[in-house]
Structure formats: C-alpha cells, structure tokens
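Just dropping this structure here.
A single protein chain has been omitted from the complex, and every remaining protein chain is retained in its original position.
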Amino acid sequence: MTEFYSLPNTGEFWHWTNALHFVLVGLAGGMALLAAILTLRQHPERNRYLWLAALLIVLDLFVLWAESPARWRFSHVWLFLGLHPSAPIWWGAWGLALSLVATLAVVLKPWVGFLRRIPEQLPGLLLLLGSLVALAYPGFALAVNTTRPLWNSMMLFLFPITALLMVLAVALLLGSEWARRWESWAAVLSLGLLVAYPFTLPEAARTHLLHEGLLGYALAGLLIAVAALLFRNPRWAAALGLAGAVGLRWVLVMVGQFQSPGL
Amino acid sequence: MKLERRSFLKLSAAAVGAVSVGGAATLVSRAKAAPWYTQEVRQVFSICENCFWRCGIKASVVGNRVYKVEGYKENPKSRGMLCPRGQGAPAQTYDPDRLKKPLIRVEGSERGAGQYREATWEEALDYIAKKMLSLKEQYGPESIAFFGHGTGDGWFVDFLPAAWGSPNAAKPSVSLCTAPREVAAQYTFGRAIGGHEPIDWPNTRYIVLIGHHIGEDTHNTQLQDWSQARKNGAKLVVVDPRFSTAAAKADRWLPIKPGTDTALLLAWMHVLIAENLYDKAYVQKYTVGFEQLAAHVKPYTPEWAEKETEIPAQVIREVAREMARHKPKAVLPPTRHTVWYGNDTQRMRALYILNALLGNYGREGGFYIAMPPYLEKYPTPPLPLEPNAGGCSGPAKAESEPEGYKPRADKGKFLAKSTAIQELIEPMITGKPYPIQGLFAYGINLFHAIPNVPRTKEALSKLDLYVAIDVLPQEHVMWADVILPEATYLERYDDLVAVAHKTPFIELRMPAHEPLWDTKPGWWIAKELGKRLGLEQFFPWKDIEEYLDTRLQSVGLDLETMKQMGTMVQNGKPWLTDWEKENTLPFGTLSGKIELYSEALAKAGFDPLPVYEPPEAAPEGFYRLLYGRSPVHTFARTQNNPVLMEMEPSNSVWLNAEEAQRLGFKAGDYAYLVNQDGVREGPVRVKATQRIRKDAVYITHGFGHKAKGMSLANGRGASDSYLQTRYTLDPISGGAGLRNNYVKLEKAPAPRLKSVVQILKERRA
Partner (left out) sequence: MARLGMLIDLSACVGCAACAVACKMENQVPAGASRLWIREREVGTFPNLTVEFRPEQCNHCENPPCVPVCPTGASYQTPDGLVQVDYNKCIACGACVAACPYDARYINKKGYADKCTFCSHRIAKGQQPACVETCPTYARVFGDLDDPNSEISKTLKAAGRQDVLRPEMGTRPKVIYLNAPSKKGLTQEVTRHD
C-alpha cells in the first residue's frame, strides 16, 4: 500500500483545450496538405481549400493562445525564432507559421500586387513542406515522451493518418468527389492502426487504456470501422469517419497522459 | 547555440522590430512577482508553538507576514532544524478562519448553538470579571476551574488561578499524557523526567523503545538525536503492536500483545538478575531495595512472559542479554504519553527499575540529569496559592491548604499532587465535593483531549461562566459565553521559556509583527483581567517588555540583548560524576538513592514493586483502539493549517490486511468506527496493512473535527477522543488510561467533502 505526504504532480496536465488543439492542428495541417497538392496541381478547387487551411490555422493558433496561462505575456513569441530542433512544438510552430504565410501568399493575390509576380508553385511547395511538418508534429510531440507508454511510436502514424481522414472527410462533405477514394483508404488505414495499437502497448499501458478510455476508444473504433466499410453512402461514411478520428485523437491525448509504472 | 540564435535574431530583426512596436509594453512583463526572499527580510527570534517541544526559531518577516521559519544553531532544541509542523506553523497566523474579535454568546441562546455577537475587549473583559466576582461571592474562588495548554498557559493556569485562589487549575499534558512517567520518576529517582526526555542519545549503543513513536511524533531534537544514535551504530529494538515508523528502522521488532508491557519488563529484569547480568556496582552504590526486587521478579520467567506478551521467550532472553552486553550504554527511554491502561505508574516504575539495573541513570549513553536554568521570577507579593497544575509532580506527602482555601476538587481520588483534568469535569455536573461553576479554557481542546465527550458537554451546559481563549473557532470554543481571540505565537511576546536540559537554557519569544485583526496576546488579557478582579497587586509590571527585562536581569541580561540572542545557554550537571565531585547525589527520594523498592508507595498502600495486571479483553467482535501521532500534525490544533492539511488531509484507520479481507474492506474503502458504548466516528478511510496485529486498530489523533468554522478541519477523518468514552483512572498518578476502549468497523460511504486543495484554490480565486 502506497501513501503520500503531499502528492506528486500526477494530475492531468493537458486539458480539453489541449485535446481540442490536437484535433484542430490535425485539421489545419491536413487541410494545408490538401491545399498544397491542389495548388501544385493547379486544381480548380484549390482556392476553397487554401482559405479553409488558413482559417483552421488561425483558429488553432487562437485556441492555443486563449488556453495558455501565459497568454498575456508576449515576450516569448520571438523565442520561437531561436533554434530548438529537438522540440516538436518548435517544429509545429514553424510548420503552422510557414503554412499560414504560404496560403496567404496565394489567396491574397487578388488584393496584393507583388504576390502576383510569384509563381504559385513556390508557395505551393512551401505549403507542402509546412503542412507536412504540421501534420507530423503532433505525433512527435507525444511520442517523444518516452515516459508515457501510451504515446508510443504508433503516434507518428496515428496522428497524420487520422488528420488525413478528418480533412478528406471534410472534403467529401464539401462535395469534392476526388476525396472519396482517399477517404476510404485513410479510414481503412486508421482502422488498421486503431486495431493494432493496443497490441503495441506494454501491459500496464494497455490496462490503463482499457480502464480509462475503453468507451471512447471503442466508440471511435466503431465509427471509423463503419466509415471504412460503409461505402454505399460516402457522406455518411465521411461524417462518421470525421467523428471517429476526432474521438480517437481526443482519447489518445487525454488518456495517454499516463505515467509509466516504475515509481 | 547562443551564436546561432543571435544571428537568427539579426535576420529577423526587421520583423521583430515591427511587431515590438505593439508589444513593447508586454516585452518586459515578467512571469513572476519578486519572491519574498528578494525583498527586505527581517529576522526575528521566537519559539515555535506548533507543539509543546518549543524549538527556538528564526522567523523571516516581510512587512506583516512571516514567510518562513527556521531553526538556529545556537538553540539546543532546534539546532538549526525544524520538523514539518514547525515549518508549516506560520500558515496558521494567516488562516482566514481565525478568531478575529472578542465574541459574547447571544443572550438566551443555548451553549453549543454557536450564536455570538461581536464585542469590544472592554466589554468582554468586564463581562467576565463581573461574573467571576459574583461566583466567588456565592461559591468561593475554587468554583472556577482553569484549563490550559501551550506556552501561554502559564498566565491562565499557573499565575491567574494562584492569584485568584482556585486550586482547580489543570493541564491536559499531565493526567492525559505524562503523569504516570513523572510520578513514577519521582518515586524512583526523586527527579522529574521533564518535557525533554533526558536521554544521552549520541552515546548510547542499544535502544529499546516501548510504544514510543519517534518519527511519527517528530519531537525535533529527539528525532535528531535518535537519528544520530542510529548513524553512530546503536542497535534498536522496538516493542509495539504496530509496525511503527520506529519499528521500520529497528533491528528487532517485537509485536507485543497490547497492554502486556509490564510482563515483558518484569521478564527482562528476571533475566538480568537470574543470569547475573545487571550492573552490580551501580546497583549497590546508587539504589535501595535490590533484594526485594530480586525476590519479586523471580517467578517472572521469559516463558511466563511469552504467554502474556506473545513474544517468544527466546527473543525476550536474547534482548535482555544484548541489553546487558551494551550496559550502561543501553537505554529504555520513557514515552511521553504514558496513560495507557490505568496501571501506568507501575509500568513506568518497571521501566525505570530496568534502566537502573543497566546502570544507565546519570551515565553516558543512558539518562543524563537535566537541570533547569537559573532564572528568577518577577517579584510580586506572595500569591495566595502555589501554582500546581503541574507537569511534574512530587511524591505524595502530607499536604494542607492555606487557611481559608479549599483543596483541589479531585483530591483523594488518587495519590499524586498534580491536578487530574478529567476529574474536574464531574464536580461541574454533581457539585461534589463542591460546585465548579466557572471554567477558563486556554488553548486546550476540551473535546479532543479529555475522554468522555458527552460528559464534558453536559458539564459545559451546566456552568455559569465559560470563557475560551483561543486562536481558532474550535468546536468547544463555540460553546463559551465569552470567546477571547488570542494573537498567535508570531504576533506576541510570552513569558521566557526555561528548559531543563543537558545544557539548561532560556529562550525568548518576541513578536514578528503586530497582532492581526482585533486579537491580543495572552499576557495582556491576563493582566487586564487581573486588574478588573482586584488582583492588580499581583500584576505589577508595566508591560511585557518590562516584565521580561526584569527577569532577564536576574541572569545578567536585558531584553534588548536577548532579542539579539534568542537563546541563553547555561551549564548543567548531566552526569553522576558531576554531582559526586560536589559530594552530592541528584536523587530526591526519601532514601536519597534510586528506589527499586518504594517505601513511600508501600506506606501509601500501593505495591512497592511493580506488579503486572493483565489488560481487560476486548469484547467479541471489537478491536482495541490504539492511537498515535502523525508527523505533520499536532494534537487537534493543526487540522486547519492549509500547508499541513495539504500534506495530510485526513487520518485513516489501520486494520490488519487479513482482517480487512475477512470483513470485506478493500484498500481505499471507508468505514465507521463504532465503540463499545455505541459512539460512531467517521467515515474514515481503511488502511488495510500488514503493519498491525489482528487484535487492534490504530488511528492518528486529532482528526474528526466537528467545528463548522474551521473550513479545512471540519468533518475530515475520525476522532479517537470521541471514541474514548471510558478511561481507567491510575490510582497513583491520576492519569486516565485511554486504551481500554474498543471499536468495530462498519462499512461507510466515502464522505462527500470538497478536497482541501479545492477549498484552498477557491480561497485564492
């Protein structure tokens, strides 16, 4: 039996606002990737997605700012200009910033003269780069914590893939037919990862997941499974896939704050 | 990295420049307000008040707030270190629940209903004085009892009652704590043990602790010394039904059957004598009555003791031999709280006699001889009565009261001279031997200290005057007619504390800042009250500074010098050899020696040699209720301290793991404790543990408050005191044996309470 005088800081350190960020940043990064590809391919729908990407990035940054207890202290903003390549959050900040600049460089063309002189391929490539960083960063931000066994290297795949599932689902819901095939693939991949994930966990972590997150995890799995298999009605599949991916990311962020046993 | 960053910054200088036009103000905004230690810090000497140990401290003060206290090297109690209670004590001064203004119970409201109106000090003191004088007129001065505890109790339990003329002044620290050991020490050594157990820890080689909770009671110096002894390689044996913290550090743990300690002590004496292992030279030179003792312990073989104590005879023998091998540097220190089963003076006598057989009293590695420091009283006209609330009590001798004054109301119930606080409750109800109609309660917690709470409540409801002087709205305080809010230890002077010690010393308490709110120091309250009672002649000092200065002059100091020193250390005479150099011995017994056989006890009709009485058995289905201390709490006075409550917000009931399983309790479940008289306490968390025998349960003392005004303490845990509806009076010392109470466990729901942290966070917001 373990007893304490005073308690170690085992409480939740990331709250629902942070979970929300992990959803929004997936949407933002994924949307930026779609926009980058569409821009590079000069797809007629590209502007819509560039706008969406910009909007989601701004929304995500706003959430981050609003939830931070340090939000009225701006002295740290320039600190990101330092070089901290070992910190995934530093990469994430740059990825989002780059993506935002690149999207704006394209969408603001009609109003800003000098932007017209830049060929769209350049911001397109930058956006591709930024979006890939933004897509990858959440998984790294979690997986880097070797002391939290639920956040294992599966995060590196789960987070980008579910991000793609989310944005492709959104694209489908917006009526972009080209997303249909990719959305199914993302759903199938997500489902595969979701099923495999518990088996990659050490026992204590798995037990914790099943104790604390079983309902959410199972529900997310069910939604994604239905999305992956319900080809008949792509809209429904998209909606369910989106919900499942959001739920899965949420569960992983909240339940994953589990300290590995050994103390 | 630095260079890289600099060049990076240069590159982005333009961007930064542009943004910082808007952000210039926030650029310099700091995350953290300057912490207290970067401000101008005053250091003030004082004495801790979070327990009775009275460590010398240095308070770090910024403005009207003490942020930190520390021990200091020159003080023989703290020696630069403090226990958790001492460290956390300042938090009490800033407790928003404190009593802030004098309160008078609303006329016509019932006692205990807690209806009060605010009053000025003038009005409150006038009210008390008028009532006291009318009680004196009607019943005599002895009809007012004075109870108190803490450093300030001298004003209200020693000085004021002696000046007023009431012998009914009592401290819980006597008959609810140390009486048996002090009385036994007087009968054996002719000396007190005193507040600071005089064990020469650093030199001892073999320590046997019997029910002694070092580490859980965190008496600062004792804990330091005991740790030092262990670092020096002393062997440690712990006798306890529970695997206490001390047991966890022991070389041997003897899980004794509760209440059979005297049997064990007698068997150890038997082995020492039968195997010729005792210190013959010492016994011959310094003791009387060895022949009678040898004959007395002859039948008490280890085999006999095994049946009583459930400790294997072989182990008893081995420990006795190991003790003997290390003598005289083997010691069995007396515990502080010795009121266990009612025959406690005899048990303590057995303990001292065993120590004497080891030849350790007055010798290195054993007991040193503590001397009080030299310090004179403030000259006053002679007080009508001698203060006798006590601490240390002398052996019984013919005792008479001054002309015109009645004897103590508890006189005749037991042998010792000191007052037994629990025996003064009955007269409040029955009026026998004479009525007690008034009561002062200073610092003492009536409900968490005195057994049989229902009786205490009945007594309180019958009083004509009940005055409480305290810092917090404790439950019993909210029964008083008048509540006087005292300044806390950080806000007041008190009388000098003179400590009997290896190196006797005097220490000073001075205020770190002015009292907060409308609170007043105890000395001021006593003097103002004295004035109104016509006792002005006994309070001749102008103020406390003048009082302290006068007393300090008797040791060649003055107050200003003492303020810079904190502590003044004198020389002692710790060893027998120091006394022999002066051709004397320290023993104040009738024979002038250590009395193994006590003629005085025999004359008074008691056993002259310790006799074992088996403990009464627990009723079927009940566990013996054992209790003890938490290292982060003191009695019932720290459970509203935010810092200490965050450390440990509640107690839990220790139940043997197998018993827990049998009863269906899982770790973390809650239970009610129901005692033999049907009193229920809790819910309290069950600690299913290997660390206790199956026949007893254990809780730490001080929790289970029922005081609505104490927002952190109220309703957390269970109170052992409320479950102690019975006690067994020790006929020699007047001690109230508290361990003959029994409880059973009933399943309970988890209490619905806001967490301490939650309450503290809401306070901050």
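When the chains are written out, they are named A and B in that same order, and each has its own residue count from 1.
Everything that follows uses one rule, which is that a residue touches a chain if its C-beta (ideal position, glycine included) is under 8 Å from a C-beta of that chain, and two chains touch if they have at least 3 such contacts.
Everything numeric here is computed off the predicted structure, so don't read it as measured data.
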Omitted-chain contact residue, chosen from B:410, B:646 or B:681: B:646
Which of A:19, A:40, A:55 or A:87 contacts the chain that the document leaves out: A:87
Sole contact to the chain not displayed, among B:144, B:585 or B:632: B:632
Positions on chain B contacted by the hidden chain, ascending: 5, 30-32, 35-38, 67-71, 80-88, 90-91, 214-216, 218, 220, 223-224, 227-228, 230-231, 243, 245, 247-249, 253, 255, 631-632, 642-644, 646-648, 656-657, 666, 689-691, 693, 756-757, 760-761, 764
Footprint left on chain A by the chain that the document does not show: 1-11, 13-14, 18, 68-73, 75-76, 79-80, 82, 84, 86-90, 92-93, 141-142, 144-148, 204, 207, 257, 259-263
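Going forward, only the chains that are shown with their structure count from here on.
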Separation of chain A from chain B, taking each centre as the mean of its C-alpha atoms, in whole Å: 60
Chain A to chain B touching residues, read off their complex: 1, 3, 5-6, 70, 72-75, 77-78, 81-83
Touching residues on chain B, where the partner in the complex is chain A: 1, 4-5, 8-9, 12, 16, 19, 23, 26-29, 31, 84, 631-632, 646-648, 667, 687-689
